[in-house]
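Structure provided below as C-alpha cells; questions to follow.
With one protein chain removed, the remaining protein chains of the complex are shown where they sit.
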Amino acid sequence: MIYREAGQYKTSYLSDSQIFPIAQDRYAVAALLVIAFIAVPLFASAYIFSAILIPFLIFSLATLGLNILTGYAGQLSLGTAAFMAVGAFASYNFMLRVPGMPVLLAFVLGGICAALVGILFGLPSLRIRGFYLAASTLATQFFVVWCLTKVPWFTNNSSSGVITAQQVEILGYKFETPQDKYLLVLGIVCVMALLAKNMVRSTVGRSWMAVRDMDVAAEVIGFRIMKTKLTAFAVSSFYCGVAGALYAYCYLGTVEPEAYNLDLSFRILFMVIIGGVGSILGSFLGAGFIVLLPIALSIIVHYTGLPNSVTSNLELMVFGALIIFFLIVEPHGLARLWQIGKEKLRLWPFPH
Amino acid sequence: MSAPSAEIACDTFPRLLLQHASKRPNAPALREKYLGIWQTWSWAETAAEVRAMASGLAALGFKRGDHLAIIGDNRPRLYMAFAAAQSLGGIAVPMYQDAVAVEMMHVLEDAEIRFAVVEDQEQVDKLLEARESRPQIEHIIFADPRGLRSYDAPGLMSLEALRSAGATFDQAHPGRYEREVALGKTADVSVMLYTSGTTGKPKGVCQSHEAFITAARGGVQFDKLVATDNTLSYLPMAWVGDHLFSYAQFLVAGFTVNCPESADTVMTDLREIGPTYYFAPPRVFESLLTSLSIRMEDASHIKQRLYNAFMKVALRCGSDILNGRAVSAKDRLLYALGNVLVYGPLKNTLGMSRIRVAYTAGAAIGPDLFRFYRSIGINLKQLYGSTETCAYVCLQPDGEIKFDSVGKAAPGVEVKIADNGEVLVRGAMVLKEYYKRPDATAESIDSAGYFRTGDAGVFDSDGHLKIIDRAKDVGHLLSGEMFAPNYIENKLKFFSHIQEAVCFGNDRDHVVAFINIDLTAVGNWAERRHIVYSGYIDLAGKDEVVALIKDCVEKVNAELATEGELASSQIARFLILHKELDPDDDELTRTRKVRRGFIAEKYEPLLSALYSGKTVQHIETQVKFEDGRTGSIAADVKISDAKRLPALGKAAA
Amino acid sequence: MDILNSDAVKYFITVLAAGLLTGVMYALVALGFVLIYKASGVFNFAQGAMVFFAALTVAGLNEKFGLSLWLAVPITIVVMVALGFLTERIVLRPLVNQHEITLFMATIGLTFFIEGLAQLLWGSNVRTLDLGIQDVPFQWLIDNTGILISQFDLIAAGICALLVGALALLFNKTKIGRALRAVADDHQAALSVGIPLQHVWGIVWAVAGFVALVAGLLWGSRNGVQFALTFVALKALPVLILGGFTSVPGAIVGGLIIGASEKLAEVYLGPYVGGGIEGWFPYVLALLFLLVRPEGLFGEKIIRRI
Partner (left out) sequence: MSGAGVGRREIGDVILKVDNISLRFGGVKALTDISFDVREHEIRAIIGPNGAGKSSMLNVINGVYTPQQGSITFRGEQRRDMNTHEAAENGIARTFQNIALFTGMTVLDNIMTGRNLKIKSTFIEQAFWLGRARREEIENRKKVEEIIDFLQLQSVRKTPVARLPYGIKKRVELARALAAEPTMLLLDEPMAGMNVEEKQDMCRFVLDTNDQFGTTIVLIEHDMGVVMDISDRVVVLDYGKKIGDGTPTEVRNNPDVIKAYLGAH
C-alpha cells in the first residue's frame, strides 16, 4: 500500500544488489536509525535502556551469531552461551592483563577467542550432522562453563568466581550512564549487522546456504565443506563472543560463568526460531519478542493478581508453546510474517 | 556542400540526433533491460553507435535512397539502425517480426531489400530462406550472434562486425559521415511503413522526415512532452504508432525510450520503468483490466469491499477531478483517501503511477474501459490517425475528454468530412506516396491534397471528431438504412466476455453476428459457476455461455435502438464461432482487424445458416498451428435469435 | 590374588560398580529416547522434562493431597500416558515429515512447556520421594569383599533390568511390538501394509511416558525431586551418542560406559583439575567417540546416495 515501486529501475549491478533495493525501505531504515540514535536517547528512561533496549540489542547480536550458524549454515548449536562466555572472559582478561588495552579492541579479541573455540568445537561438524551435532555442542556448553569456573586464572582468582567488568572508556570518554552504554551497544550492533548482511549476500553466505541446502551439490560445484562449516562456526562464535562481552560490560557489569548457562543458550535458540531461521531481520525480531514477552507476562500476572512465582513458570510454558506453535505454523518465524506482510503491501490491493 | 555546422536546421532525424548528442551528451537516450539491469545509452553514445553503423553500411555499399529492412523486437540497436540508414539518405523499412515467410516475401520484394538489420537467428533463418527466391538480399546484419557462429552464408555479418568495419571506414573517409548527414533533405523519404491492408497486398507508405517530425512536434507540443519523460517501447517497430512514439517523438522531444527484456517480462519491466508517457492499443488496456478484475476476485472480502466502494467514488468523480472540473469537498476527500488506499497502489502495481499522458488508438475503446482508467487518475486519451498520416490526425486535449470521440484536429492538421461521410485530412504529415503504386496514391489523395482516410465520421457540436466505421464498410440494409458493421462490432467487443465480433448485414434484410468469446474472461466466469469445460470449442458451445452472450447482444440492441438510423442494425441472430479468429489463418490482420469478406467466404455455411433460420450448423475448418502444420476442427455451431427493440426515435415520431 | 584385595583395587571396584549402577539408570532414561526415535524418528529432548514431570507429580500428589505411593503412582501412570498421547497428537502429528532438526527443536519447546507446567502445578521447591529403599551400602558385600555398593543402586538396577526385559517382551512377542518394529524399519512399508502409523506413535509416546515415570521415581528418590532432574536427561545424550540412537542394547551398553567412565574420571582425574568434571566428561568422551565412529556403537552406517 505504501510501496510505490514503479519507476525504481536499476541501471547497474551495484544498485541492484544493494541491501535495500526498494527506495521506501531505505527511507524507513534511515528513519529508524535516526530514531534509534537520536530520538530514543533523548526521550527514553534509564529503566527502558537497561531493562529493555540494551538486553534487546545484545541478544539480537547473539541471535544474529547463532542465526549465521544455524539459519544460514544449517548447523544446530546448543552452545551459544558458551561462546558468549568465552568472549566475555577473554575480553576481561585482555583488559586486565594488557595495559592500555582499548576496550573495543578487547571486545574484538574476545570475539576472536570465541571464534577459535568455535572452530575447535565445530570440528565434529565435519563428520556428524543434525542432532548428533546438537548433542555434541552441549559438550561445549558444559566444558567451557566448567573451565571458567574451575580455572581461577580466568576470573583473576576471584573467590566467588564473579568478575567485575572494567570501566568502558573510548578515546577518553567514559561510558557510564545507561544511555551511553545503549549508544555504544547500538553502534556495535549496527555495524556488525551490516557486516553480517554483507556476508550473507556474498559468496561466503552463499557457501553457507549451499552447504545447508544440499551439501553434496555444494561440494561438487567446488565449495570446500570443511572451510565453509568452520568459517560459519568462527563467524558465528565471533558474533556470540562480542555479544557475550557486551553482556558483561554493558548489561550485567558483574558476572559469573554460570550466567552463561544452558538456559541462555536455549533462550537464544528460541529467539532464532521465533524471529526467523536464516534471517538477519528475524534475529532482531526474535530478540525483541523474547525480551518483551516476560515483561508483558509479568504485567498481565500483576494485573490478574496471581502470585509472582507464577510469572517465571508461565514464561517457560509460553516460550515452549510458542516455539511449538511457530515450528508448526510458521517455521520461518516473525521474519517470514514480516516478509509476507511486506509482499502484501507491495501487491496491495491485489492478493497475488 | 560545406561541412555541417551547429547551426544546421534540425529537420531530419539524423540531425536531430546529432543535436541531442551535442547539447545533452550524457542524458540517457535509450535503455534496454539486458543481463538483468537497464543498460543505458546516452545521446552521445547513441550518436556514436549510429555513426559507426552508418559508416559500416556505407562501407558495404549502402547508398542514398537504398532501403534497409529492420526486423526484430524493440531493441535500442535496431532503433539506431533507423538513424543509421537515414544518415546515409537511406530509407528504413521496419517489418513485423512475427510475420510468416510468405508475408515477409512480399515486402522484401516490393521494397527491393538489399540490406537488412535483424535481431537474431530466427530472423536470419527467415531471410536466408527468402533469399533462395529473392537473391537481391545481399547483406544480413544480425544483432544477437547466438546460435549463428557456424553460419557461413555470404553477406551475413554481426552488428559488431559492421560497427568495427564502420569505424575503419570512418577513419579512412574523414568527414564523410557529416557530409552524408548534411546532404539529407527534410522532404526525403525517411521511412517506409507497410499498411496492414485489410484487402490486397500491403502497400509501402512513404513518409518523409518532415511528415514524421511535424507530427511528432505537434504531439510533443500538444502534450508538453519533455526530455525527462520515459516511455516503454514494446509494440511492433513496423507499426506506425511505435514509429511515432518511440522514434519520431523520441528524437524530437529527446526523452528516453526503454526496451523491455523479453516479451514475457513486459509487465514487470513496465512496472520497473514506470513510464511517464505511455501508449497501448485498447486490447492491452482491456486485458490489463481483465487480469486486474480476476486478481481482485481472489482478494479477501474486506479488500474487495474497499475496492468496490472506492471504485464507486472514482467513477463518480475521478474523471471530473482529472478534467479539472468542480467536485464537492467531500468527494475530493474520499477520492484522496481512495488514492492512498486503492488507486495509487493499483496504478503502482500496473506500473502506471508516473504516467502523465497515456494514449490509445488503433481501435475503438469501450467507454467503461476508458472511464475506468481515467477515473483512477490515469490521463488516458484517444487519438486518431493512420499509417498514411503518421498516426496523427486528431488528439483529445486535456480536460476535454469524451468517451465516444477521438478529439479535435491536431496542430497543423486540416480535417474535413466529405459528402459521403468520409474523413479527409490535409497537412505535412500526409504520406508522400505509396511506393511504386501511383494508382493507389492517386486514388487516396485528391486534387486538393486531401488524404482520404477511408473512415466515415462526423464532427459533434464541440468540433470533436467521431469515427463510425470504415467508409467502405458502411453499407445499407435492404431497407435502405445505414449499416456500420464496425460500429456494432465494437459495441459488442466492449463486453469483456467478447473477444471478437464480425457483423454482416449489407444488402440483407437484417444484421447477424459471429462472436468469439474471451477465453480468459468467460473461462473464469464458467469456473465460478462450476461449469466444466475442456477448451475453447467446448466452452463456446455451452448453453450457459450462449445465454451469457445473448444477454450482451441484447444490451447492444437496446443501445442501438436509441441511435436513430442505426436502430435498424440491431442484431437479429448470432452464433458463437467454434474457433478463435487468428491472424495466422488470415482471418485477422496483423493489427487484429477482422477481414470481414474473407471470413464471410470461409464460413459461408455458417452465414447462410444464420440467414436461413437453422438453429444448428455443422462446420469443419482448416487451421494452421504455430509450428506451421495444418489440421482441421469440426463442430456443430448453435445459432440463436436475439430480441430486438423498436427504434425509440421512430416510436416517438 | 593379593592385588584384588588391595584397598586401591577395592576402591576401584567400588567406584566402577557405583558408576555402572548409575549407568543403568542413565540407560533407563536413554531407553525412553530410543523408543521414540526408533518408532517416529523424533529425537525427544523432552524426555528429561517428562522424567521431572513424573517425579514431581508423584511427589506432589503425595505431599499436597496426602496420597500414598500406591495411589499416587497409578494416577501418575495415567497422567504420563495421557501426556505422551497428547504430545504425539498436538505437537508431533502436525510436524510429520518435517526435517528432523525441526522436530528436535519442537521437543526443546516441549521441554520448556512441561517444565513450566510441572512447576506451575506443584511448585518449584525441592521434595523428597521415599520409595522405602535405603540408600545405604549393601552390607553383605562389605562383609564379604569390602566393596561398598549402594543397596538402592542395586535395587534400581534390578528394576531397570526388569523394565528392559518387559519392553523386550513387548517388542518381540506382542502384535503391537511387531507393528512397532515394522514402523521403525520403514515407515512407508508399514503404512502400505496397513499398520496405523499414528496409532503406533501414540502407543510409543505413552510407553515413553511410563519409562519416564520409572526413571523419575528412581532418580527422584535418590537425588530428591527438583529441577536438576532434567539434567539427568541431558546425561542420556552422550549415552545415546555412544550407543546409537536406534539401539536398545546400545542404550544399555552406552549407559554403563558413561556411568562408569564419569565416576572413574571424577575420582581419578577430578582432583587434578578441580573436580566437577562429571558434568562435561561424558560429552567430551562422546564427542571424541563420534569423531571415530559417527554412527555410534550399535548404530547403522548410513550410505548416502545421490
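Letters A, B and C mark the chains in the order given here, with residues in each chain numbered from 1 onward.
Convention: a contact is a pair of C-beta atoms (placed from the backbone, for glycine too) under 8 Å apart; a residue touches a chain by one contact, two chains touch by 3 or more.
Keep in mind that this is a model prediction, so the values were computed, not measured.
Check each of B:Gln221, B:Thr265, B:Ser287 or B:Ser640 against the chain that is not shown and name the one that touches it.
B:Thr265
Considering the whole complex, which of A:Leu184, A:Met199, A:Ala259 or A:Val301 touches the chain not shown?
A:Met199
Among A:Ala85, A:Val189 or A:Val235, which residue is in touch with the absent chain?
The missing chain is touched by A:Val235.
Thinking of the whole complex, not just what is shown, which of B:Gly65, B:Gly147, B:Gly175 or B:Pro367 touches the missing chain?
With B:Gly65, B:Gly147, B:Gly175 or B:Pro367 as choices, the missing chain is touched by B:Gly147.
Decide which residue listed in A:Pro178, A:Gly278 or A:Gly333 touches the omitted chain of the complex.
Only one listed residue reaches the unshown chain, and that is A:Gly278.
Spell out the interface residues on chain A facing the chain that's missing from view.
Against the left-out chain, chain A lists 13-14, 16-17, 195-196, 198-199, 202-207, 209-210, 212-214, 216-224, 231, 235, 278.
Suppose we count only contacts with the excluded chain; which residues of chain B make the list?
Considering the whole complex, chain B reaches the absent chain at 34-37, 146-147, 149-151, 261-262, 264-265, 268.
The rule is simple: only the chains that are shown with their structure count from here on.
Could you put a whole-Å number on the gap between the CA centroids of chain B and chain C?
One centre to the other, that is 78 Å.
In whole angstrom, how far does the Cα centroid of chain A sit from the Cα centroid of chain B?
Result: the chain centres lie 57 Å from each other.
Note the residues in chain C that touch 2 or more other chains, in rising order.
Within chain C, no residue touches at least two other chains.
Considering the complex alone, what residue numbers of chain C touch chain A?
It comes out as residues 43, 90-91, 94-95, 98, 100-102, 104-106, 108-117, 119-120, 123-124, 234, 237-238, 240-241, 273-277, 279-280, 283-284, 286-287, 290-291, 294, 304, 306.
Which of the residues in chain A come into contact with chain C in the complex?
Against chain C, the touching part of chain A is residues 76, 123-124, 127-128, 130-132, 134-136, 138-139, 142-143, 146, 149-151, 216, 262, 266, 269-270, 273, 309-310, 313-324, 327-328, 331.
For a test of understanding, state which residues of chain A touch chain B in their complex under the given definition.
Listed in rising order, the residues are 1, 3-13, 16, 346-352.
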